[in-house]
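Omission of a single protein chain aside, the complex is shown with its protein chains in their original locations.
Chain lettering (A and B) follows the sequence in which the chains are written, and residue indices restart at 1 in each chain.
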Amino acid sequence: MSARRDDQADCDLAILGAGPAGAAAAVEATALGLRTVVVDEAAAAGGQVHAIAPGVTPLPRDVDRAGDAMRAALARSGADCRTGRRVWHLERHGDIWRVHALAEPSEPGKGGVAETVTARALLIATGAVERHLPFPGWARPGVIGLAAATRLLKAQRLLPGREVLVAGAGPLLFLVAKTIVEAGGRVVAVIDARRRRDWFAALPAMATRPDLVARGLNWRRELLACRVPILHGHRLAAVAGDAPALHAEVVAIDRDGAAPSGGASVAFRCDAVCVGYGLLPATDATRLAGATHRFDESCGAWRVDVDDDQRTDRPRLYAAGDGAGIAGAAAAPWAGRVAACAAARDLGALDARAHGLRAAGAKRSRDRAARFGAAMARLANVGDGAHAGIAATTLVCQCERIDRAAIDAAVDAGCTTLNELRSATRCGMGPCGGRLCEDAIARLAALRTGRTQAGVGQPTGRPPLRPVDLDALAGEFDYASLPIGTPAPL
Amino acid sequence: MTRRYDIAVIGCGIMGATAALRAAQNGMRVVVIERDAAGSGASGVNAGTLSLQIKRVSLMPYALRGHAWWRAAGDAVGFRETGSCTLAFDAREQALLEERMALKREAGAPIEFLTPRELHAREPAITDRVVAASWCAVDGHADSSRTGVYLRALLREAGVETREHAGATGIASIDGGDGGFRIDLPGGELRARRVLLACGAWTADVAARLGVTLPIRVRVNTVSVTEPGPRRLSAGVGHATGLLTLKQKSSGAWLIGGGWQGRGSPQEGRGEVVAETLLGNWRLARFAVPSLAHVRVIRCWTGFEAWVDDHLPLAGPLPGVPDAWVLACVRGGYTIGPCIGPLVADAMLGRAGDLPLFDPARVLASSAPATAHA
Partner (left out) sequence: MSAGDLRIGGDAGRGARVRLTVDGHRFHAYAGESLSTALWAAGVRELAGGIDGPPSRPVFCAMGICQQCAVWIDGRRVEACRTQVYDGLVATSVPPEP
């Protein structure tokens, strides 16, 4: 069976992101006869969960078999896998999607090269970003993200420090701590915002994946065997000092994340802090592509709205993986397959019956795995009490140096939406584009306006998706070739 | 109980807000109704350029007065009087520049011509490919993103009621009685003796509800901003055709505009940035100031600019609808708004201003020519 071809497009399906969802989708799509191009900004396929540094060989105990198998399957699939491409803009003209990317320079010292892929269908599988909860000292040298720590430990084989405090929420806490201990570092403590009873309460949902539960329990057991203190129901309140001599202050919190006034605090000395509060769907690409999003109250996050077949409400635009709602790496490949099947159906490569048969099994597996991932996402969603307690002088937007007081003042002056706050204060308008602080700003705005977080809205999706070198895109040109239009009227 | 006002202004941009402020000063009870947030349309997303060199000759008196308003607003809107230059890179552009700037100078803008040598003494970062340049010392810019906050504060201070995020679901003339208008809002209806439609690219939609078809067209202008870079440029930079605005803000960030076209329409939501035209805009900017080369662009966006065929404002009574007025399609409206808004507000109360308005009737079929001054 082969897709009806459209000569205007380079390919039938373009896939953004070569992580578990994107790679599985590419394998399925090529099997269904779709000409498929996968674009990823990393040097190798894998996404965050299977990231590798091509020049660093993993130690035998760290060999990522699942990741290697995924890369091998992708390489065999016949999909055109273009790594080292940073996508900066998405457009739909007529029936064709245009994916504008900047390819990595061919050699050091050269600029990148502009590249546009046109496709009849587009799958966005760009994964997640880490949620951060601002605290005094989160901009301090020596403090890094939890997801960053996994990246350093696994792909780069680098310890974040010799004596590390690991803090935040969600399963990454234990993965990072266990990996540090295994690699010979010391974890001075694991600070988990969730109480033990919160974990127990999540067990029924987690029971769909007993293998993952067992793996998590093992990590925890290894940490306790190494006498790593694990403080549940605690949160990192502040980090002071200069790396490598950092002082971390940790406080007990209630179910909503709030630290009762006068509550006891615990101090730790460390040379690095790894902190993060779970994952948020990366919605920048789907917003830019014009899809409708929905706020998921239980996970406290926006996600693109997709149907059971991973279709968004934009024509021939699909989303799969954590970007379509945090469901975890186990669910992502199944969601990717479902999306590929839907694209094949919509492009005429599958009839309704064949589509139904082929997608049904993948949907079941996806949904089973997603229950576990969603439970983890809910667990990592520390309540707004933590945000309510952010001090007026605490930086919320690091790029533009905006503290909480400035955000509250803008709300008091009449700003009611995230877009208005961004205009009024510049928060979230720096080089990171708000990807670090958007969640915190939205929660603070919701608290101050008395609206829900859904009510303060999302910022408008705008290009570029990441900063792009102007010259690399503008390239070489003659002045005479510039399409300068009719002069403005006199 | 239905709220009653002397004047309801539809649209809380620079036009509607400054008209509302004047009406309130004139003792009117005023409400401003805004479908989104104050200053969230063209007033808040334009490139912030306050340049007399890119104003139409016939609008220069308005631009001069508007410019003075922004200068007075000062730090609250990030006003900077940096001066700006307009560049020509070939003989055709030089002829265009010389003809246009001479006329604008005659119209009252303090514009002078610079030799390429004088230009480079002032702004060494500008390309040596310049063949002719003009200079206006009072040109500058403001942070358009702060327009909304500023307007909201002024309106609050003046006691003008504003209804933001309140798209009117209906607007109709009331027959009989005292006449006036009924406006349906999500929270209930209100009534006003007079209405002013000042909703930029959405003006035709609202006028249509009152039975008037205004032939308003919409441009989708693109603006880009970079992350802060080393400081290279003090003045604003324009192009003889008017198709470039380039400035480096005090933060070091570069702002690139000039009316390069994106896509979309006000009815479909926000406009979209088109990569192809964006690159043309960047190339022209990069040609004018080569040190832009290795700066990273961090955000590009679009704004809607309404216009009619003769590129003159619609500023006056809405034809055929007593007590309804319109103010839209002002080319260079960010600069000119604070001048023309109050003029329209005065006219609504029968007070003749010292500058003429622009009768919207001219754009309707079989109507009179524009009443713009000579």
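By definition in this document, a residue touches a chain if its C-beta (ideal position, glycine included) is under 8 Å from a C-beta of that chain, and two chains touch if they have at least 3 such contacts.
Bear in mind the structure is a predicted one, so any value in this text is a computation, not a measurement.
Peer 1: Which one, A:Gly22, A:Gly67, A:Gly137 or A:Gly161, makes contact with the chain that was left out?
Peer 2: Touches the omitted chain: A:Gly161.
Peer 1: From the listed residues A:Pro58, A:Gly348 or A:Gly383, report the one that touches the chain absent from this view.
Peer 2: Within the whole complex, the residue contacting the unshown chain is A:Pro58.
Peer 1: In the whole complex, not just what's shown, which of B:Gly74, B:Gly170, B:Pro186 or B:Pro230 touches the removed chain?
Peer 2: Selected residue, touching the omitted chain: B:Pro230.
Peer 1: Which residue, A:Leu32, A:Ala121, A:Ile144 or A:Ala342, contacts the hidden chain when the whole complex is considered?
Peer 2: A:Ile144
Peer 1: Could I get the residues of chain A that touch the absent chain, sorted low to high?
Peer 2: Given the touch definition above, chain A has residues 41, 43, 48, 51, 53-59, 86, 108-109, 111, 129-130, 139, 141-145, 147-148, 151-153, 156-162, 183-184, 243-244, 271, 398-399, 401, 430-432, 435-436, 466-467, 469, 471-472 touching the missing chain.
Peer 1: Just the residue numbers, please: which parts of chain B touch the chain that's not shown?
Peer 2: Against the left-out chain, chain B lists 227-232, 251-252, 291, 293-296.
Definition applied: only the chains that are shown with their structure count from here on.
Peer 1: Just the number, please: Cα centre separation of chain A and chain B in whole Å.
Peer 2: 39
Peer 1: Quick check on the complex: what are the chain A residues that touch chain B?
Peer 2: 89, 91, 98, 100, 116, 290, 410, 413-417, 419-420, 422-424, 426, 429-431, 433, 460, 462-464, 467-471, 473-474, 477, 479, 482-490
Peer 1: Contact residues on chain B for chain A in the complex?
Peer 2: 37-40, 44, 54, 56-57, 89, 96, 100, 103, 129, 145-146, 148-149, 152-153, 156, 164-165, 226-227, 239-243, 259, 270, 272-275, 277-280, 282-284, 286-287, 292-301, 311, 331
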